[in-house]
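Structure, as structure tokens:
Missing here: one protein chain of the complex. Every other protein chain is in place.
Let's turn to subunit A:
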């Protein structure tokens, strides 16, 4: 029923889980290719390197360690889970006090972002973001020669199993990724509908869905 990218579309092409993130971080991308960027294009390789630097991935070894930990639910997901466990039972007054004790504007923002949604995400934290980032890093790794096309494919098949265990439909997954991005950037800023070319993540997802809708009908 839902117009959102149904989960089943991931089955034919599990790589499409990271299409949104790919568009979010890079300027021109090849969505349909396994690597997402062109390994023969110098600029693309440079972009990929900068992205890896952002997550402190220096070589093939740290690349694999990072992937392993992401899939296990380390980094962002475990951080969210800890915070949610911490604030799950607090009522609003207790929560306000609790936030006041946190140091730094950005830790506070993260608490305030998660608080109203704590019931909705207590089960799976931001696993969706972790998985999407896993997929993205995995694909980009191919551009730098850390991974072969075949391995990208097998890893995504495995990833699909994980995703379908945690999420019921594509919308839930995309919402989770969006929350993950906001958590990562410690942002409470809203992104209203805006000119889609320089969009926020949700604009990108909407555009992807619009594309799908428009192509289905024509």
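A few notes on this one:
In the analysis below, contacts are C-beta pairs under 8 Å (C-beta built on N, C-alpha and C of every residue); 3 or more make two chains touch, one makes a residue touch a chain; residues count from 1.
Keep this in mind: contacts and distances are computed from a predicted model.
Not shown: a single chain whose UniProt protein name, out of "Anti-sigma factor antagonist", "Tetratricopeptide repeat protein", "Peptidase S8" or "Carbohydrate ABC transporter substrate-binding protein (CUT1 family)", is "Tetratricopeptide repeat protein".
The missing chain, though absent from the display, is touched by one residue of A:89, A:103, A:150 or A:165; that residue is A:89. Considering the complete assembly, subunit A touches the hidden chain via residues 1-4, 25-28, 43, 46-47, 50-51, 53-54, 89, 91-92, 105-106, 108-109, 112-113, 116-117, 119-120, 122, 171, 174-176, 178-179, 182, 184-198, 200-202, 205-207, 209-210, 213-214, 217.
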